[in-house]
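A single protein chain has been omitted; all remaining protein chains appear in their positions.
Moving on, here comes chain A:
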Amino acid sequence: MTSAVSFQKVSRHFGSVRAVDAVDLDIVPGEFFAMLGPSGSGKTTCLRLIAGFEQPTSGSISIFGERAEGVPPYRRNVNTVFQDYALFPHFNVLDNVAYGLMVKGVAKSQRQKAAEEALSLVRLPGYGARRPGQLSGGQRQRVALARALVNQPKVLLLDEPLGALDLKLRENMQEELKSLQKALGITFVFVTHDQGEALSMADRVAVFNDGKIMQIGTPEDIYQRPKTRFVADFVGSSNVLPPDFVQRYSGQHRWGSLRPESIRIGRAAKGEGVAARLVGTNYLGATTRLALDADGLRLHAIVPAGTKLPAEGEAVVLTFNREHLHLMDEPA
């Protein structure tokens, strides 16, 4: 099967900066694909390479089997939902949504009908006559989504579309985007720096750092079985354990990772385990996050709220199931 988007050794350099560095990537048609990484990791440049706003310095890009280098954005059947929505301020909502059809020469009555339908799809029916400036952030984001979807793109690109929304709205939109994608069957490529968002929405996640893909896999793969220290640390702030420490518990001299929720806390001098000191607690509502100092190694643990905790500064013993200790590929 042809990939929806395929990168072969794609690089994009800006002067001496390698924003994207020899990236290989295959996105399956119909999947919800997330590009996750810190700012400056090259994920947005990858998205812009798919949209056609950037051209690769080297390598080849194909979209549904067709070569895309040198093809301008307006000749790609790919649409983007921009980070700050980029709605046209001088058009009303309906004309914004109908814009793609207008420039393709679709008759006015037909394109307005299609735009109305797209607005209903994003649950904004009857908002057509308003100006973008009269809408809230969440509504603008839906208009931007409708404006892209009305063109029935082969691939929909979303550049941190939920970044500007508040928490509650963001959670609603996450569910909505997910079900919209399921219903429409369009390939979604989603850029985010929020690992929770990537894990909860995507079928597969690519973790970016320094212009390279560190790991591609299902959310479970990425979360449970990180391949490198960077992935372990960035996705869910796992505890990264040095080879000497790992050797004591697994017998192998490799870097390891241990999820904070896998660590249990016990009173000092009670059974065996890692001796540590509790140095701080962060109340997070459903859970409490503990900062621990195990002989110079900084660890974090997450325990359910209501767990009886020792006082800060007290000695504790940490235990964990050895199966939860994940060994990483990265050489020691």
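We adopt the following convention: contacts are C-beta pairs under 8 Å (C-beta built on N, C-alpha and C of every residue); 3 or more make two chains touch, one makes a residue touch a chain; residues count from 1.
Keep in mind that, in the parts below, contacts and distances are computed from a predicted model.
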Task: Quick one: find the hidden chain's UniProt protein name among "Peptidase M48-like protein", "NADH-quinone oxidoreductase subunit H", "ABC transporter permease" or "Carbon-phosphorus lyase complex subunit PhnI".
output: "ABC transporter permease"
Contact partner of the left-out chain, one of A:P73, A:G138 or A:G163: A:P73
Message: Of the residues A:K104, A:H253 or A:H324, I need the one that contacts the missing chain.
response: A:K104
Message: Which candidate, A:D84, A:E171, A:D194 or A:E261, sits in contact with the chain we can't see?
response: A:D84
Contacting the left-out chain in the complete assembly, out of A:N151, A:Q181, A:N209 or A:N239: A:N151
Message: Give me the chain A residues in contact with the hidden chain, please.
response: 51-53, 72-74, 78-80, 82, 84, 86-90, 99-100, 102-104, 147-148, 151
